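Every protein chain of the complex appears in place save one, which is left out.
Moving on, here comes chain A:
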Amino acid sequence: MRRRPGIGGLQTAAAARDQYRLVGENVAKIRTDMMKEQLATFRTQLEEFARKHKNDIRKNPAFRSQFHKMCAKVGVDPLASNKGFWAELLGIGDFYYELGVQIVEICLATRPHNGGLINLQELCILLRQRKSDREAVSEDDCLRAISKLKVLGSGFEVISVGKKKLVRSVPTELNKDHNEILELAQAQGFVTVEEVERRLSWTSGRAIDALDTLLDEGLAMIDDGHRDRKRRYWFPCVSSNSTPVADT
């Protein structure tokens, strides 16, 4: 718009600015409205999709995982409540609820052996053994069920140690030293005091302290039977299925 000199020109400029601002706000509003509409449409389409593919969602873990991702993108949480459209349509709430109960059972049953820390892989294997005739269970499913379990309070957390994920079902807090030992143990399923000292550059006192705590918490077991006479600390939670290959 061509500027005109003088007061008249100034007023025009101000009016022009106002107009631009209004248009700008309108545009923003239109964009938001459009987005809301798009989102609503998307949600409806998602519901349609869920209806049509209900069986696939129940039976196929990969499909289920993708479905969850789609839901997350539009801000829908099918697990948010056990009632309501999603839960009723898909019965998905029940699926994860049942899974959660089984996870708790397995964790309790294996606790005397592994001290309350179990490898996520092993947990899934044990779950699949129970559900052999029904729907398949993926690690993704386990993680979702566990995140719902956290609501129960103490324990039930997934921690990462090195490349593996461990499910913790006891309130035992693992500090950084413990974590490092667990990570070290992943290679062979066990560590020796000397190995901990050497690989982590710790003093003997620090190594023994950490190992003793892990022993007391039931997360480690001692093994004095090797012919080299060195005590080994084994960690059931990092061995898969606790049937490790013999170390020679």
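As a working rule, a contact is a pair of C-beta atoms (placed from the backbone, for glycine too) under 8 Å apart; a residue touches a chain by one contact, two chains touch by 3 or more; residues count from 1.
Please note the rule applied: contacts and distances are computed from a predicted model.
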Omitted chain, identified by the protein name its UniProt record gives, among "Thioredoxin-like protein 4B", "Sodium/hydrogen exchanger", "tRNA (guanine(46)-N(7))-methyltransferase" or "ESCRT-II complex subunit VPS25": "ESCRT-II complex subunit VPS25"
Touch residues of chain A, complete complex, unshown partner: 112-113, 115, 190, 215-216, 218, 221-227, 232, 234, 236, 239, 241-244, 246-248
